[in-house]
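Excluded from the complex is one protein chain; the other protein chains are retained at their positions.
== subunit A ==
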Amino acid sequence: MLAALQARAAATARPGRVSLQLLHKGARGVRSSDARASSAVQPAQPSQPAAVSAVVQLDEAGFAVLPKELPSMRGVDFKQELDPRYAETIEVIIDGHPVQVQKGSSLIQACEQVGIQVPRFCYHERLSVAGNCRMCLVEIEKAPKPVAACAMPAAPGMKVFTNSPIVKKAREGVMEFLLANHPLDCPICDQGGECDLQDQSLFFGSDRGRTTESRRGVEDKNLGPLVKTVMTRCIHCTRCVRFATEVAGVDELGTVGRGNAMEIGTYVERMLDSEISGNIVDLCPVGALTSKPYAFTARPWELRSVESIDVLDGYGSNIRVDTRGGEVMRILPRLNEDINEEWISDKTRFAYDGLKRQRLDTPLIRPDPEMPLQPATWKDALTLVAQKFKATPGARIGAFAGPLADVESMLALKDLCNAFDSEAIHCDVPAGPLADCRAAYTLGSTIAGVEEADAVLLLSTDLKREAPLLNARLRRRVYHDGVRVASVGPRVPLTYEYEHLGDSVSQLLELANGTHPFCKVLAGAQRPLVLVGTGAYERTDARGVAWAVQKLVTSVPALIQDGWLGFGTVQPTAAAVGALDLGLTPLASSAAAGVGASDGAIAEPLGLVYLLGYDSIDLDRLSPDAFVVYQGHHGDVGAETADVVLPGSAYTEKVGTYANMEGRAQRTARAVSPPGEARDDWKILRAISELAGKPLPYAGVDGIRERLAAVAPQLADGTESIHAVSPDIAKAMLAVRASDKFDFDTKTPFASCIDNFYMTDAISRASTTMASCTKAFAK
């Protein structure tokens, strides 16, 4: 029973935490794991074997039956999974049981593979081994003294004891030393209730300390607006330092001094300038590093957690939304090996206070073009919009879907407009010329597959800002395997060394013609990868750029081969792939983002403009008699322009499907209810269709899912798998005509599509935390 409970706790434990903390809060751990198991929408990831592996099953001979995929594979370099050397197992005897463990694992991993949790502070499976906390001491037969399990490789026939009197005494001693200098401020510490030190001192510590010395005091460091520090609590596990240097690639954090005088900090006071710095809050086993915006606002046992998906960028990170009393209190990462591993970016983690500001909570109608918007009832607002739909000819109806729109509402919008003979349904994606080819607008190689590449070319992208976690994956490849990365685009620090080939179209053309020296690298690579930022298509010569990209892609045969699609676009928004899958028209370029412009060509001025969370409207091109409807959750530019505002719900308030940049459809979960009178977005559109006399053929969530399955099956099946594009189709679609001639703008340099990582959409623009980040970090 205990083992089963432990296993479940291990499955649901907060990443980076020892699962024992959940043992005494068993009920919560079990509940959330049940929720995961029963949810058809989000089945367990195939690559998350932790839950199965923690219970040891023995066969007749008494050997542990091991799951096919071992948890220690997680976080291990990709090559190890392919390398047959690592598939071998050796026998070690753990606590008297002979068990087979993977060769090359350390003792702590070996114990974990058979379901024994060794307490630890400094060891983290995604970071290098430091071995400085000594909490993981175990006894090995014939060893003169206890050894640190995290730093000791398992050898065949080794006899390990994890629960002997010596081990217990050693743990107790380590705990006593750690606590000798740890302040007794648990009641005012934000980590209280989810603190590894609290939990492990409860389980492994002594009931009294013997120190009479005075405690050490350490000055707090200022790490910026996101991470709060109380450095007296630090136990010097150096997880934060290792994360900063190994994963985030910022060398600012380090240790100063030795022994009792050791301190964690930046050598000279400076802020931690990284897009993924928030993860050190999760990593810190004690309350030394905590979240500044969350400080003193809630206790972990008051929170209700909902497992959801992030939509503030195109990465689709899996998150856990913690709420209390109908309010989002914080956002934490959730483990998904294929996407975000166990990290999330700072925007994902800290922009949640934007969900509480500038909200649209009641329908608004502008009675007169000169007057401000007035609160109205749903009935009046919807009837007015329905009338306009009936009165406007189809050619003059235009719809625009913004960066946070979910697939269901975009589908309803498209169906509604089509019912009124309008085809002008646009989305906020500048993928222009390549919008018909799924291989071109998604990340063909998949996110995890990026780590298989052996030569990478980046075009017009600042990967560190557009997809910080993708950049971290690439960084790992560069450092572990010396993968060559080159970039045509902005010269920005990417936390690793890359060749900057230039930033103008001429370099791209050289590459496309095969005259550039880097073409040799691409041609020589087994699995080359070309990543294009959408900034490349926001230019006036986007068509030409797309043609050149196509030419480049087709000229390197290894880019598209069986089982490898080495070409993809880094989509910066969560709506992009879903919108293109549904067949919404992308805006050719941001310059052409005016109303009435479909692919650059100005048609008849629009009489009815329907904005679904779309805020980048070009006011100059809006005809003065246009009737603007804004449906969304935040009062931003779009709502200011609108004649009618219909309040929708944000991603924490609805169940919506989103496809991330690799084309993986995932669903958000409803963590809190929408504010005031706001409603689910697709239901609003359905209601308009009803009032306008052409009801959409679905009235429930099942109905719209069925419709989605008919229109875009890859988004509807809810298996979170990716529908790979066949290489033949990709090749055929990307083939170029030699006769094409374009005017290239060699003056304008390639730029990234986002200029401020912290403010990219209505939610992050409304967030004060993101505003202070912008002030602190944005250049």
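Everything that follows uses one rule, which is that contacts are C-beta pairs under 8 Å (C-beta built on N, C-alpha and C of every residue); 3 or more make two chains touch, one makes a residue touch a chain; residues count from 1.
Note that in this section contacts and distances are computed from a predicted model.
A chain of the complex is left out here; the name its UniProt entry carries, from "NEDD8-activating enzyme E1 catalytic subunit", "small monomeric GTPase", "NADH dehydrogenase [ubiquinone] 1 alpha subcomplex subunit 12" or "Protein farnesyltransferase subunit beta", is "NADH dehydrogenase [ubiquinone] 1 alpha subcomplex subunit 12".
Contact with the chain that does not appear here is found for just one residue of A:164, A:206, A:358 or A:721, A:358. For the chain missing from the display, the contacting residue among A:298, A:419 or A:558 is A:298, taking the whole complex into account. The missing chain, though absent from the display, is touched by one residue of A:95, A:263, A:640 or A:706; that residue is A:640.
Take subunit A: the residues that touch the chain left off the picture are 295-298, 325-327, 355-362, 364, 372-373, 634-635, 639-640, 675-676.
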